[in-house]
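Take this structure, written in structure tokens, and hold onto it; I'll ask about it next.
All protein chains of the complex are present and in place, except for one that has been dropped.
Here is subunit A:
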Amino acid sequence: MSRAAASPPLVPPAKQEHDATLFGMGIFLASEFLLFGGLFTILVFYRIVHGHEVVEASKELHLWIGALNTVVLLTSSLAAALAAKSAKDGDQRLTQRLLLAAAALGAVFLVIKAGEYSLEYGDGMLPVPGGGGQLVEPLSRLFMNIYLVATGLHAVHLTIGIGLFVFTAFRIWHRSIRLPQDQLSIVVPTLYWHLVDIVWIFLYPALYLQR
């Protein structure tokens, strides 16, 4: 019996590779929970300690723009979930289109968010150089600081997600991803996308709906 025949195969079984990849992704998602969980905890702490001021500051935000953006993001998540399903079915064309649709909705979110920032900047409510003229109360300035950091960090994550989806759609077109055998290359970016959606689901009430 030769040595080569006795050694285990170098390519891991598909199931093992699948589970290991998703486990790694799960650990990454958990680390992201903690990153945004910290920001969420700060908002909860503010609300408990400075309830009145937080409610007043939150009322200044554009609640309906945030609601519209939530709808946009939920719709993009539906498209991403459908993309993962069609990848498992091996429909390359449909997967590609759904990924691009989700990415386009993500871009719509960013455009709306940019419009909202510029409205706040115009109102003197954004704590950036030249934009925070109306933030005379220290606590409302603090609230808007958290608002800017949390939504800004979320927007950075969303931008990365859009890049991932466009790149993945390109790889399907380029035939470096073949479905259904390479379905993990679709599933993993969509898991990230859903995470970004879930982060927004928690940030939206914590920032906009404090009453």
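Keep this in mind: a residue touches a chain if its C-beta (ideal position, glycine included) is under 8 Å from a C-beta of that chain, and two chains touch if they have at least 3 such contacts; residues count from 1.
Everything that follows uses one rule, which is that contacts and distances are computed from a predicted model.
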- Note on the structure: Name check vs UniProt for the chain missing from the figure, options "Cytochrome C oxidase subunit IV family protein", "Sorbitol dehydrogenase", "NAD(P)H-dependent oxidoreductase" or "Biopolymer transporter ExbD", returns "Cytochrome C oxidase subunit IV family protein"
- subunit A, residues in touch with the chain not shown (by the definition above): 19-20, 22-23, 25-27, 29-34, 37-38, 40-41, 44-45, 47-49, 51, 63, 67, 70-71, 74-75, 77-78, 80-82, 84-86, 89, 91, 94, 190-191, 194, 197-198, 201-202, 204-206, 209-211
